[in-house]
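With one protein chain withheld, the remaining protein chains of the complex are depicted in position.
By letter and in written order, the chains are A, B and C; residue numbering begins at 1 in each of them.
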Amino acid sequence: MVPRYARPEMTAIWEAKNRFFIWWQIEVFAAEAMGKIGMIPAEDAATIRKAYDDNAIGEIDVEAIDEIEKVTKHDVIAFLTWAGEKLGPERRWLHQGMTSSDVLDTSLAVQLTQAADILIADLEQLLEVLKRRAFEHKLTPTIGRSHGIHAEPVTFGLKMAQAYAEFDRNLSRLKAAREEIATCAISGAVGTFANVDPRVEEHVAKELGLTPEPTSTQVIPRDRHAAFFATLGVIASSIERLAVEVRHLQRTEVLEAEEYFSKGQKGSSAMPHKRNPILTENLTGLARMVRSAVVPAMENVALWHERDISHSSVERFIGPDATITLDFALARLTGVMDKLLVYPERMMKNMDRMGGLIHSQRVLLALTQAGLSREDAYAIVQRNAMKVWQSDGELQLLDLLKADRDVTERIAPEKLEESFDLDYHLRRVDTIFERVFGEGATAD
Amino acid sequence: MVPRYARPEMTAIWEAKNRFFIWWQIEVFAAEAMGKIGMIPAEDAATIRKAYDDNAIGEIDVEAIDEIEKVTKHDVIAFLTWAGEKLGPERRWLHQGMTSSDVLDTSLAVQLTQAADILIADLEQLLEVLKRRAFEHKLTPTIGRSHGIHAEPVTFGLKMAQAYAEFDRNLSRLKAAREEIATCAISGAVGTFANVDPRVEEHVAKELGLTPEPTSTQVIPRDRHAAFFATLGVIASSIERLAVEVRHLQRTEVLEAEEYFSKGQKGSSAMPHKRNPILTENLTGLARMVRSAVVPAMENVALWHERDISHSSVERFIGPDATITLDFALARLTGVMDKLLVYPERMMKNMDRMGGLIHSQRVLLALTQAGLSREDAYAIVQRNAMKVWQSDGELQLLDLLKADRDVTERIAPEKLEESFDLDYHLRRVDTIFERVFGEGATAD
Amino acid sequence: MVPRYARPEMTAIWEAKNRFFIWWQIEVFAAEAMGKIGMIPAEDAATIRKAYDDNAIGEIDVEAIDEIEKVTKHDVIAFLTWAGEKLGPERRWLHQGMTSSDVLDTSLAVQLTQAADILIADLEQLLEVLKRRAFEHKLTPTIGRSHGIHAEPVTFGLKMAQAYAEFDRNLSRLKAAREEIATCAISGAVGTFANVDPRVEEHVAKELGLTPEPTSTQVIPRDRHAAFFATLGVIASSIERLAVEVRHLQRTEVLEAEEYFSKGQKGSSAMPHKRNPILTENLTGLARMVRSAVVPAMENVALWHERDISHSSVERFIGPDATITLDFALARLTGVMDKLLVYPERMMKNMDRMGGLIHSQRVLLALTQAGLSREDAYAIVQRNAMKVWQSDGELQLLDLLKADRDVTERIAPEKLEESFDLDYHLRRVDTIFERVFGEGATAD
Partner (left out) sequence: MVPRYARPEMTAIWEAKNRFFIWWQIEVFAAEAMGKIGMIPAEDAATIRKAYDDNAIGEIDVEAIDEIEKVTKHDVIAFLTWAGEKLGPERRWLHQGMTSSDVLDTSLAVQLTQAADILIADLEQLLEVLKRRAFEHKLTPTIGRSHGIHAEPVTFGLKMAQAYAEFDRNLSRLKAAREEIATCAISGAVGTFANVDPRVEEHVAKELGLTPEPTSTQVIPRDRHAAFFATLGVIASSIERLAVEVRHLQRTEVLEAEEYFSKGQKGSSAMPHKRNPILTENLTGLARMVRSAVVPAMENVALWHERDISHSSVERFIGPDATITLDFALARLTGVMDKLLVYPERMMKNMDRMGGLIHSQRVLLALTQAGLSREDAYAIVQRNAMKVWQSDGELQLLDLLKADRDVTERIAPEKLEESFDLDYHLRRVDTIFERVFGEGATAD
């Protein structure tokens, strides 16, 4: 975790205090269940539950627990010792028949679902912004580019709609990934429930908003976590895509959009054009980092037999790092898109600099429809287009065609002008918007 | 693609013949739709459709198309030329208003869904085998190991049930991933449907069993493919897990299971014990390869603007490689698990070699329940356990405990023997099997 | 391996014929050594060597060997059987005391060094081209960009010199990586030389141009291969860097350079500007693929004990794929850079479109040196710069400054003009070229 790429709410999930509090919940809910089914005395279970409800152990005292751990060399035992000190003799029933991994893995599941919930909210906010910008620029024409080369017109709103659709898919993926890791295991040393009744697991799961892991070994199987982190990697890749789009649009020669830059803000130098897309460049790097968690998470799956502990160190890194970084990145991207400065005039200017060449396809079509063979039509368009191209922005294709008898013999001037109509390219934007945002959707 | 790790059915999907045939389908269905909505003459559309239904173009002639491509330098045009030669003048309506990517991306979608269907069938077969082996060994006791060290008893059936549950999750993931990439794009040069009606896309999608891509650029967005290949990577990691389990079990010192070895089969040397788990070692390597497709697939997402073509070369590799290799690996794993030689006696022997130490936890519990403090109980068990351990298999914990007055004073011999009862550890196997396979499930 | 991204010379290295021929060499040289040290009869060893020198076994008959393998199920034995048939009774000494891995791993070492030699030659050709283009455009001014935004002038030759320096480092890395994998192991079943004298290894190594592996297990340790493939990954990343540079330069709005496009060549459409940088886009994708070999190669290192065979399937993929693809990519990049169309006028035009803003730093400096505080100087430059910027290419900074009394009071016009001198930025190009290409270096 790098502090400058971290936000407090997500970071708090990974702090010791939250972890210990979840452990406390697990132990309390487990005791409660044991009381119900007679594994331990009902009244002791009730006392423990009451201690939880009354917050009898008070604030989690991380330092105190750490101090105990220095002696016990075992974090779960240290926690239990600390918590036990706040209780009466019923403390003996805590953790009955359970194994450390029951607490650790279930706790990780809670942390990851908490993290997923924040990420889901992040995505929802990003979607809201993208939707607003999409409708705002629904019909703002801009050149579509393939291979970085001008192709045919699109609208800036379409770019936003595509980003919306992509992040909407990511939202669905993330919700599915959240389900993947939202399981609870209280199944004992090798997952056989030898010393703990499966009903304990069921109760704890329910209280924590998890589902019982159908079959754990000593641990919750790590294919779940691999799927979760892989999903974060896909989301990060989508972030990179939109970030790269902004970076391209902000290039000096393109300058169709810019990361927000307040009026009073001092540039990095005396060069007012030197407004660097540093936020989206940063997002490009952060995407690489979130993605770097995917392979280790996958390498974690093949634990030996009923478990080895090689996954643990990996998760101490990628658990916080990938979620904190992705949360930060989503928020940053939302901010960038929210305030993105969009320059429709410049878009039009860039589109026009090709002298109307972007319409050559339509002229070709019109000539074919007027009866010319595709080859002949092509030759006619091509020779005019080449002149326009060589003039580097001086000549206009429409003018040349109007002066070309092979054209005018076949197409009336007004018909020709129609071929240069931008609206032609935009007439299905409505359909696309309906597909993406639903019928009758509006910006709000 | 490495031929020795490839099976013909999956390989055929990636051969030119299949690809060209899908292109043919796309063009035919597109023409049909254009006929319906009046973009092209209805009778010409009907003629094209009939040519398809009657198989008028006959076998796809890959060589002929390749020959044409040498001239056109463009695969889609080469194909259209070849197909056109088999048609009458209606050939002119093929590909109307479409762009190459409409064909290429939709074709890739079809190939990937075909591949996914095979992989789904593979998983289903693997699940069937795992289920059978699980029920077969539902109550075959074997030692559970954490950290490679004996812990407490499980059953071999439980190991199979866990693998079943994991691959069942993989089946769900794969089905979801299949949906991800089963989309069709016929949206023109920059995705605006400028020259092609969205109803064409809808029709082609329906005919091919795909859904229309809500909004494509020139291409289908690559976050879909990233999610798909990431799922293959998770499945591969699960394969690795089970492969590593078999490799461990086959170790000379463990030898609780072995890859199948026919009676007459000659070992690699004069050493009959030298039966190497080469299939599962091979699977471990193949898992690495399938996983290696994940990062490039994610790097493919951030295409520039409405598309660049950097993804294409990556997909020419990972499309075939990852699916063919995973298909082969799943089939190989199914074969290994189907015929796996399982040695229950050896499992018991290995379990027994610890002189009953694996039951020490339960004795500890019994002593505590008999009123001893945990510390005192621990000391008693520990001193006896240590003797067993130092004897390296000569002494039995039960014998020593029966001779220890601190124990016998508190626990009757029959009660003590109960603590050494293996069945205690197996009593919840039914519950776990119900969770995994459903209530009342049996091997068939 | 994808045929379209493969060149014959590199592909041949990975064909069965070459592999079998290397095996033949290993067996022959081993027998020769055994003869020398008396492990086998000297005259039999001589006969075997003579069979090699006279090419007595003739062409390697891959089909025949494959046919035998179908029976033996073992490739090395199949080869030995086939080769043995061409020999007399001395055949019995072939492979004496050796293990299959002795042949396989040494053979892989030979293949990888052969591949490395081609890659080294590829790099040398690329370097030659880069050097030529560097000197050709040593003083061709072009704008330097940070964050995609105009910064200060550089030359196109400098860009080439930087690429040269980077690939020259890659050449050194590759040579070092070649040494890494150029080792020979003939050490028997577990690397103890129990049945084969170390002098055999030394002789084979020498004959094959390898060095003896100081200590092998059954196999040559895979950290060597990991280091090798990691180096290929670094080279691929450098390819990506230069490819991305070209892609940027070819953008419609930038168009300072283009992949070669022959005069007669037909564009992809009627749009003459639609010259897509598809070769460098392709290189971007190929770079991802070469890089994807790195992680599996590293995962291959941790073989179990004296060896497991999990690495083998990985190497069957990445051995050919990474080297063939990198060879192709280097050759393609060399072709692209060799014929790259460079447009100095457009570079100048792009540079000029900022109205001289790129010189604002120097004016600032001049004002400071004339005694103004940095803050005051900044304010003066900034207010003029802003006007230029807002004019979008209409106004020139120099004109405005000449009309600003706060400036003219302090700096004489000719001095001011000096600040706008492009040559100022180029005066250390010589030094940089000397550093990169050596003192007195020229294009040849």
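Quick notes on this structure:
Definition applied: contacts are C-beta pairs under 8 Å (C-beta built on N, C-alpha and C of every residue); 3 or more make two chains touch, one makes a residue touch a chain.
Source: prediction; values computed, not measured.
Only one of C:D117, C:E245 or C:D338 touches the chain withheld from this view, namely C:E245. Listed residues A:L286, A:L364, A:I411 or A:L426: the one in touch with the omitted chain is A:L286. Residue C:E166 is the one among C:E32, C:D75, C:D102 or C:E166 that touches the chain not shown. Screening C:V28, C:A227 or C:L372 against the full complex identifies C:A227 as the residue touching the chain left out. For chain C, the list of residues touching the undisplayed chain reads 92, 144-148, 151-154, 158, 161-162, 165-166, 169-170, 173, 176, 180, 188-195, 198, 212, 214-215, 217-218, 221, 223-224, 226-227, 230-231, 233-234, 236-238, 240-241, 243-245, 248, 284, 287, 291, 294-295, 298-299, 301-309, 361-362, 365, 424-429, 431-432, 435-436.
In the full complex, chain B touches the omitted chain through residues 143, 145-151, 247-248, 250-254, 269-278, 281, 295, 299, 350, 353-354, 357-358, 360-361, 363-364, 378, 381-382, 385-386, 388-389. Take chain A: the residues that touch the chain left off the picture are 1-2, 4-5, 247, 276, 278, 281-282, 284-286, 288-289, 291-293, 295-296, 299-300, 304, 308-314, 316-318, 321.
Here is the rule we go by: only the chains that are shown with their structure count from here on.
Distance between chain centres (mean CA atoms), chain A to chain B: 25 Å. Counting partner chains per residue, chain C has residues 247, 276, 278, 281, 295, 299 touching two or more of them.
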